[in-house]
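To start, the structure itself, in structure tokens.
Of the protein chains in this complex, all but one are displayed in their positions.
And then chain A:
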Amino acid sequence: MTLEIVGISVLWLFLYLYVIVASIDFGAGFFNAYSSFVGKQHILTGVIQRYLSPVWEVTNVFFVFFFVGIIGFFPQTAFYYGTTLLVPASLALILLAIRGSYYAFATYGAKINHRGYIYMYGLSGLLLPAALSPVLAMSEGGFIQMENGQPYLDYWALFTSPLMWSIVVLSLTAVLYISAVFLTWYSSKAGDAKATDLMRKYALVWAAPAIITATGIIYELRGHNPEHFARILDLWWVFAVSFLLFAGTVYLIWKKRHYGWAFILLMGQFFTAFFAYGASHYPYLLYPYLTIYDSFTNESMAIALIIAFIAGLCLLLPSLYLLFRLFLFDKDYIEGKSDYHA
């Protein structure tokens, strides 16, 4: 395994983890706002307060980890993506700020629980994946052009591209689906039958759109980037495994059984699909300008980063375990029997 592969695998793994934890966070906010809108208020508010408030900062760090890490391992990405992403990334930052400030201002202490704020918080959860996911489309090439040696983003091409829109739609459906499956499990653990029922329904509603849009993207790629499409076909069996895992999740949710396993299968589904997609994208970071090889940092930096990463993990894994034990696996806490907020 070369250093380049180690680097990109680590980053891809963290991006995967971010997709999962952020989807839970984004989707929960949306469902909360939606139920407030249709009058089924506060079914989810408790869940959001109990699980999301203590961990949202940790969720956010996964994102920071990814973009700091990619600049570290592949400094040239700063030149191509940094220049072209100014507007979409800035919008994403504003949306992240709305979410962060909701936790700060509405759930800690003072509780500004204005309805408008709840809606903004909910809506930001949908707009964020829509703002972030076009980067995946951009990496397929054709949207970033060079002019006088400087990259620029061809907005017209991007916004008229069916590929971009299918990726956006997939990100939305995936967010809602991942979040609904997780919250079904979490509310059933909390013994909250009403919330479980509601979330189970949402999970089933969003399952089909999620898988259909995912398939749609592969179809779109055939026209947009045949090289990438061919590599996806080579990996068809991984996607097949992913589909089986998906079917397993839906079956368990449908039968109202083993919600915990349903969520684990879902994580497997996304893990296989995400890594198969990543592997088929190899070696390009940006078609056709940038591969992981020509954008890679020098060897001494790469080794230093990997050592720092391993040392960091030794620190993080036990801490994360503690965090999850307290807020995810502690029965009393989840059921709301104990409240120890400062």
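Just so it is clear, contacts are C-beta pairs under 8 Å (C-beta built on N, C-alpha and C of every residue); 3 or more make two chains touch, one makes a residue touch a chain; residues count from 1.
Rule of thumb we're sticking to: contacts and distances are computed from a predicted model.
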Matching the hidden chain's UniProt record against "Redoxin domain-containing protein", "ATP synthase gamma chain", "Cytochrome d ubiquinol oxidase subunit I" or "ABC transporter permease" returns "Cytochrome d ubiquinol oxidase subunit I"
The listed residue (A:34, A:105 or A:229) that touches the chain absent from the view is A:105
Out of A:68, A:193, A:212 or A:240, the sole contact with the unshown chain comes from A:68
Note that chain A touches the absent chain at residues 53-55, 57-58, 60-61, 63-65, 67-69, 71-73, 75-76, 78-79, 81-87, 89-90, 93-94, 96-97, 100-101, 103-105, 108-110, 112, 150, 152, 297-298, 300-301, 304-305, 308-309, 312, 315-316, 319-320, 322-323, 326-327, 338, 340-342
